[in-house]
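Just one protein chain is left out here, and the rest sit where they should.
A, B and C are the chain letters, set down in written order, and residue numbers restart from 1 in every chain.
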Amino acid sequence: MENITPQLYTLLVFMVIGSIVAIETRNLLSAVISVSAVGFALSVAFLFLGAPDIAITQLVVEILVLIILIRGTILLDNTAVELHRDTLAVIVTLIFFGLILGFGAMIFGSRGFPAFGEPLMSVSRVYVMRGLPETHAANIVTSVILDYRAYDTMGEATVLFGSILGALALLRKDGKVAKKEVVPA
Amino acid sequence: MNLVPLFVAIPLGVAFLIPMIGIWWKKSGEVLSTLSMVALSVMALASIGAPAVVHHMGGWVAPKGIAVVADGLSVLLLVAVNVIGLLCIIFSLKYMKEYTGLPKYYALFMLMVAGMNGVVISGDLFNLFVFLEIASIASYALVAFGVEADELEAGFKYLILGSVASVMILFAVGTVYAVTGSLNMADVARTISLDWSGPEMNPALLLAAALFLMGFSLKAALVPFHAWLPDAHPSAPAPISAMLSGVVIKSLGVYAICRVFFNVFGFAATSPTSVIIANSMIGFSVLSIVVGGLAAVGQWDLKRLLAYSSIGQIGYVTLGLGVGARILATGESTALAALAIFGGLFHLVNHAAFKSLLFLSSGAIQTATGTRDMKLLGGIREKMPITATTTNLAALSIAGVPPFSGFWSKLLIIVAVVRAGHLGVAAVAIAMAFVTLVYYVKLQRNIIFGEVGRNVENAREVSAAMYVPLIVLAFVCVGFGILAVTQPAIGERMLGPARDVLLNGAEYVKLVLG
Amino acid sequence: MKGLTLIVKTITDFVVAFIVVFGAYIVLYGHLTPGGGFAGGVIIACAFILLMLGHGKEVAFSRLGERLAHVLDSAGALAFLIIGWIGFWGGYFFLNVFGRGEQFRLISSGMILPINIAIAFKVGTSLFIVFAALAIFRRRSFRSMIEDELS
Partner (left out) sequence: MTVYFLCVVLLTMGLYCLVAKKNIVKKVIGVVIMDYAVNLYLIIIGYKTGGTAPVVEPGMGERALERFVDPLPQALVLTSIVIGLGVLALMVSMCIRLYEKHGTFDMSQISKLRG
């Protein structure tokens, strides 16, 4: 019964700092690498939280995200010069920030929201207890995604199929066969 | 054996097949998607009036597995999605000839249809999110399908705002799961009505409700969240604009709002949360009606005018539903709530018909004349009589001229609003109905009548594949208007079951969990 | 110049085989240990992407043809759907009609293993395709700029 809270807080603070760097740095390569560092920290956090499946997936996806972002975009243009700051957007977001934090303090401390470390598990108790005898899969997460909720996973595969198809459609050479005169709006 | 999952399985199968076969057989997209859309439309029309069915995916009964539910509301949306999808596919056969990469277009189109059907029949919150993502991702790619600079930019904007909406919805799903321990809508509804329908407010559920409302309003383009729509709808190819305005914003936005709030959260008379939700729905609707209507007046780009008009008209739909919700939440007369909801749903169907007709017409006009700038158009009545007539009918209908269908649905909504005592809201709704009339008169004068414009001189009527869907939709617009007055029983048969689903939110729990 | 230096190429050749085997392990044992079709598929895709980064796209495509990759992409998704259809024949969509087998064995738990393999094919090929498409597009459209950068 080890207490994971200190490790978790360390990782979370690291993630917040990494995100600040990623958001504020002028160099896009640094931004992408910082955001990937956040992703790897997230993967470690998943490991602490008892989710090795997710940790593996997050790790490999993170590698791919890093490669795609660097090869796809950074090699083209590396600096993000902000010509002028959009003060209105900043102010609006800060107000939003304050509201959410206040609201969050109200919600996450309330009786209606289960405290950290005490999930309700009203449906998932069945998965945990009956998962192995009913599906014969020792990994309960797999039994959930590929048997109890296989329909969702088909949706997930379809999302990936659709987005790859969309990306290929957007990357084709020319959009139209013969160009007509298009009057701009 | 019930066939509900086929509404998802057929379009998905076709979407997976098309890119594979498309390598060898270039026409596969056209043939397969037309055939499957015909089958889907027939299935959807056949299920009107059938009793509600529940299908437990994988044989795992409801809270454990995913339930798929086709009740009155779902069937109504299924009919709208599949019939308009079929007409848009037929229109695409000719219209999309000028684009490259057609197998990808048809595959993405089928994915979009599959996603919308999946959203509409889903009985599980997370499953709803997944299919919403399928439909959204396909529509992001389709908006930018022409890969011109402004299309890409509109697509990117849509993609960014859509991702924000998705994150909000997922966050809300997580919060609901944390509070209730379940994802099945009926199970969640039961837990909420047992534990949290009293006067004590659960702030976590309020947060979830707010996030759901914001996320789905982004998908439905209600006003504070509408920034993507006026760019995305004009930039897309015409059949996609017709799908987006006609059914996508309704099935991903309005339908999801209805399902989540009426059936899952429920508008219990004692809960303070439900009044807050209903009031914000009315607020967003009024804002949409005003902003969409006023912005449309100033537009000279035909499709952009139609896009702004969509914002305003969606506002009318949610106004009807929101007023109905408020009446349920304050526990006043159920008959009045029924009237408001009926009006909202009727306007939803009407808008699906006439707005897709208008967008398809704009596509036909653009193909024939090469422009959609209203200053360069005019007098198409002489050169393109069929398109001109159908456009005219749709414009009259959407502007709310009696006896066309748009008039009756707006009338029902406004009567319900007045009788519910929201006189200020009713005044705004009536005033903006006249503004609608103004911009459609502008459209008529500048496109259909008037002097023959520069680009119209050499225009010819479009081919049959393009005008047949226009004629069908025009008949629907006129038919609804006439039937609404002469044969109320047919309207009741179409919309009654859907209204009852929203009116008796608790029935849903009994239906799914038995 | 195609690809990177000789050292990188040699090591890439050597490592890719191990990565693919590891990915296959993750896929096949998805129902017994952490992992599954998706994670394994991404690992396999990473192996091919490594090949492409090391040797240039021609070598990567010679190992997995472009057209074949497209077909496998669709086929993987289709196989998943067909497994769902088979269950539909038994009364419910995605009904697990395959024999469940003995617990804790590789060949067990019915449709989970075939679905994992289908997902792995789908994910592996589609991520490879999209990466190749990004690289090809970049080379086609920004050739002059990239050559400046490399020289």
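Here is the rule we use: contacts are C-beta pairs under 8 Å (C-beta built on N, C-alpha and C of every residue); 3 or more make two chains touch, one makes a residue touch a chain.
All values derive from a computational prediction rather than experimental measurement.
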item: Chain not shown, its touching partners among those shown; value: A, B, C
item: Hidden-chain contact residue, picked from the options B:L3, B:I23 or B:A178; value: B:A178
item: Residues from subunit A at the interface with the omitted partner, ascending; value: 1-2, 5, 8-9, 12-13, 15-16, 19-20, 22-23, 28, 31-32, 35, 38-39, 42, 45-46, 49-54, 57-58, 61, 64-65, 68-69, 72-74, 76-77, 80-83, 85-86, 89-90, 92-93, 96-97, 100-101, 104-105, 108-109, 114-119, 121, 123-124, 127-129, 131-132, 138-141, 144-145, 149, 152-153, 155-157, 159-160, 162-164, 166-167, 170-171, 185
item: Subunit B, residues in touch with the chain not shown (by the definition above); value: 126, 130, 133, 137, 140-141, 144, 147-150, 152-157, 159-160, 163-164, 166-167, 170-171, 173-174, 177-178, 183, 227-228, 230-231
item: Interface residues of subunit C (partner: the chain not displayed); value: 32-34, 36, 38, 103-104, 127, 130, 133-134, 137-138, 141-142
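Throughout what follows, only the chains that are shown with their structure count from here on.
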item: Overall pattern in which the protein chains touch one another (line/ring/star/complete/other); value: complete
item: Computed distance of Cα centres, subunit B from subunit A, in Å; value: 29
item: Per-residue overlap in subunit A, given as positions that touch at least 2 other chains; value: 147, 150-151, 154, 156, 158, 161, 167-168, 173
item: Junction residues of subunit B - those touching two or more other chains; value: 12, 16, 19, 57-58, 68
item: Subunit B-touching residues of subunit A, taken from the complex the two chains share; value: 103, 106-108, 110-114, 119-124, 126-127, 147-152, 154-156, 158-159, 161-163, 165-170, 172-178, 180-185
item: Subunit C-touching residues of subunit A, taken from the complex the two chains share; value: 52-53, 55-57, 60-61, 63-64, 67-68, 71-72, 75-76, 132, 135-139, 141-143, 145-147, 150-151, 153-154, 156-158, 160-161, 164, 167-168, 171, 173
item: Residue numbers on subunit C that touch subunit A, as the complex places them; value: 26, 30-36, 38-39, 42-43, 45-46, 49, 53, 73-74, 76-77, 80-81, 84, 93-94, 96, 100-104, 108-112, 115-116, 119, 122-123, 126-127, 129-131, 133-138, 140, 142, 145-146, 149
